[in-house]
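Comments concern the structure below.
A single protein chain has been omitted from the complex, and every remaining protein chain is retained in its original position.
Moving on to subunit A:
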Amino acid sequence: MTDTVLPGAAAGAQNRERVRKSLTRRHRNETLFRWAGILSIAAALGFVAILFGMILSKGLPSFWQSTVHFEAYFDPELIQGGPRPERADFASPADHQQAVNTWQRAVTMSNWNKIVETGLREAAPDFEIESRDLLELVTSAGRFQLRDIYFADPEVLGQTVPVSILASANTDNWLKGTIDRSQPDERQQLAATTRALADQFEENGTISFDFAWHIFTNVDSRSAPATAGLAGAFMGSLYMMIVVIVLAVPIGVASAVYLEEFAPKNRLTDLIEVNINNLAAVPSIVFGLLGAAVFINYFGLPRSAPLVGGLVLTLMTLPTIIIATRAALRAVPPSLRQAALGLGASHNQTVFHHVLPMTYPGVLTATIIGVAQALGETAPLLLIGMSAFIANIPAGPLDSATALPVQIYLWQGNENRNFFEARTSAAIIVLLGLMLLLNAIAIFLRSRLEKRA
């Protein structure tokens, strides 16, 4: 309070000067603070943009994959096994099936590589290249593709048929430039002649970039990485989500209804409440340990099975659903309950006929959010053996399977980084697309249900 001691106008001017100075400083601080806020938001938005930009720019090209189109001659001299056994020649369907199997084995043993090679040479008549280098151009699954054409229609024997076979992963890298094209020969995956042929093919249209439907229809493949797809992982995830929905929704809603509408307030229900809140924050990997110790080791359920994955994810999703359903129940006006009780409905009837239907939009949203969360979870699945390489589509929830996020984990670790970085990004796009779809459905359904209510 020294300033009050100074008398007169001089003191007033001095004060005004001090206030003016401090105001400048304070306003400067205000601007700085505001800019700090704007910069933080910009940083957060920037991270979103960079993340999605990276994924999209890397992943989208992977959906268009170099495919070789050429005329394949199904040479009767090369294809063994003779004509396909006719059903009429055999006494029982089992005998016929056995003969067909023998025939298919014989056909498979034919020199399909030779057919591929001849076809490719036809497409580039004047090109000098060794057989081995030539075959490097197309995926090693190409020969099975030709064989399957023959299986489906044995009439093609002796004919020339236009076929489309995926180029190998290395060819795809070379043509897309995901491998450094200026690297010297010894650092390249393909021989110089193969690379030159690939370029020539791309120029004359023999190789074109076609939409890679096989990403959605094929399973993972190690021997022919170009044909690796997500179908197996997708089915694994689907089974797990079915298990999660079938178990987590009824159990979650039932416990929420009990805790919110029926439970007496005592130590036990307090304990359950604290417990649910804590369970929601337990790291997901701990649920994986629980699954490994209890479901696999103690109950002897099979490893890698979507059923076990689904059970683990159910336990993880339960708290989300319980907490959201309780919030929805709490939002139902008490007048509704009082009206129902007043008209003579029993406690159960009040809850199940009047209160619970009001919460459907909330429960639905919580379910979809929970499922979306479970869909993206990876760590617990690694512990219950779902990271094994599975080369077929699981037929049921007890078959070995992998899941979409685990497939992403497996692909990012593949040795052919140049090819699989893009493929991993493509898998991420599929996963994020599914999650986006789920959330869009949640928003849509909620707005419709709320309108009706």
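Definition applied: contacts are C-beta pairs under 8 Å (C-beta built on N, C-alpha and C of every residue); 3 or more make two chains touch, one makes a residue touch a chain; residues count from 1.
Rule of thumb we're sticking to: contacts and distances are computed from a predicted model.
*Asks:* One chain isn't displayed here; going by UniProt, is it "Phosphate transport system permease protein", "Tat pathway signal sequence domain protein", "(2Fe-2S)-binding protein" or "TonB-dependent receptor"?
*Replies:* Hidden chain identified via UniProt as "Phosphate transport system permease protein".
*Asks:* Taking the entire complex into account, which one of A:Val156, A:Ala191 or A:Val294 touches the absent chain?
*Replies:* The single option touching the absent chain is A:Val294.
*Asks:* Which listed residue (A:Val161, A:Leu279 or A:Leu301) would be found touching the missing chain in the intact complex?
*Replies:* The missing chain is touched by A:Leu279.
*Asks:* Take the complete complex as the reference. Which residues in subunit A touch the chain that isn't displayed?
*Replies:* So the residues of subunit A touching the missing chain come out as 26-27, 29-30, 32-34, 36-41, 43-45, 47-48, 50-51, 54-55, 58, 250-252, 254-255, 257-259, 262-263, 271-272, 275-279, 281-290, 292-294, 297-298, 300, 315, 318-319, 322, 346-348, 372-373, 375-379, 382-383, 385, 387, 405, 408-409, 412, 421, 424-425, 428, 431-432, 435, 439.
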